[in-house]
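Attaching a single structure in structure tokens format; questions to follow.
One protein chain omitted, others in place.
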Amino acid sequence: MPDPMRIRAVMMGDLVDVKILMSHVMETGQRKNADGDLVPAHYITEVSATCKDKTVMSAAWGPSVAKNPYFSFRFKGGAKGDKLSITWKDTAGGTRTDEVTIN
Amino acid sequence: MNSSLRVAALLLCMGPLASALADPAPDLTATLKAAFEDKRQATLDRLDQDETQKLCTQYRDQPPAEVAQEIAKMNLATVKPPADGKYLGDWKAGEVVASTGTGLQWNDDPAKPNGGNCYACHELAPAEMAYGTLGPSLKHYGKLRGQDPAVLAYAWSMIYNSSSYAPCSNMPRFGHRGILTEQQIKDVMAYLFDAASPVNQ
Partner (left out) sequence: MAAPSLFSTVIAACLAAMTALPAGAEQTSEEAIAEYHAMFGDENPAELWQLRGEELWKTPRGSRQVSLETCDLGKGPGVIAGAYAELPRWFEDTGKVQDLESRLVTCMTTLQGLPESEVLAIKFGDGEQKSDLEAVTAYVVAASRGSRISLPLDHPAEKAAYALGERVFFYRAGPHDFACATCHSESGKRIRLQTLPQLTTPEGAQAAYTRWPAYRVSQGELRTMEWRLQDCFRQQRLPQLKYGSDVAIGLTLYLARNANGGEMVAPSIKR
């Protein structure tokens, strides 16, 4: 089971300010290990955020995103007390979903 | 002020003399060797000090004049001029030596040539912005000095053994300590002196 995300969702006026810290190796597939062998690619390809059954953000990522990505975005239509759910999927078929309550 | 505070204040005001008051390691080399372990090519014997290292450690790199002279003399005696008498090699190869920072660390491949890492501490070619400031700028080195035999001999000695002219210098003694080969030093000399070298543009 991949490590949990650290999610903060706070009201900023009528926008929800979301900051997410994800734990992921984000291997590009170009890096060589100590023995000189290529480390296989393993990175997040999709990130999506859902609030009240609506997708409020979706992103397509590639190998250029750094290890342990720190990601921030804002959306309209959420309110204090609502649940916000974040999901990521990666090239190895791995996935992680975490939920927070908007503050 | 109680006595332990007074001792602490005294120790801290006296800085370098603190060790004289409460010397926890009369044989610092032995203490160090007990606190380290061999790792591939980086073995415990590297913690043994030669005479120069002992003196420079003792005087915190600021030896009094007579000691400085002794250090310079001792190190100048180790300088071996190039076997064929030619100081200048290939500046292109010298640039590689100047830009390479690896060599002799435990994670380095002992089969690969060591780098000189000149850019870690020195400005060299004006076009290269990623340079350090631990050492003086060597920009336009050859252009400013020409290639008089005395100039070449001095530069050779500085690279081969910096303590020959700058006792207790921060700069590694590349020839004497076996970090760079004679050919590599010639190539670095060419990087410094050759009119075509980027250093002199």
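Letters A and B name the chains as they come in the text, with residue numbers starting at 1 for each one.
Operating definition for what follows: a contact is a pair of C-beta atoms (placed from the backbone, for glycine too) under 8 Å apart; a residue touches a chain by one contact, two chains touch by 3 or more.
Small disclaimer: the values here were computed from a predicted structure and weren't measured.
Asker: Of B:67, B:93 or B:151, which one is in contact with the hidden chain?
Answerer: Checking each option in B:67, B:93 or B:151, the one touching the absent chain turns out to be B:151.
Asker: Applying the definition given at the start, please give the residues of chain B touching the unseen chain.
Answerer: Counting over the whole complex, chain B touches the hidden chain at residues 4-5, 7-8, 11-12, 15-16, 18-19, 21-25, 28, 31-32, 34-39, 42-44, 46-49, 52-53, 56-57, 60-61, 104-107, 119-121, 123, 129-134, 136-137, 139, 144-145, 150-151, 154, 165, 170, 172-173, 177-179.
Asker: Suppose we count only contacts with the excluded chain; which residues of chain A make the list?
Answerer: Touch with the absent chain occurs at residues 3-4, 6, 8, 19, 21, 23, 25, 66-68, 70.
Heads up, the rule we're going with is that only the chains that are shown with their structure count from here on.
Asker: If you average the CA atoms of chain A and of chain B, how far apart do the two points sit, in angstrom?
Answerer: Chain centres of chain A and chain B, defined by C-alpha means, are spaced 48 Å apart.
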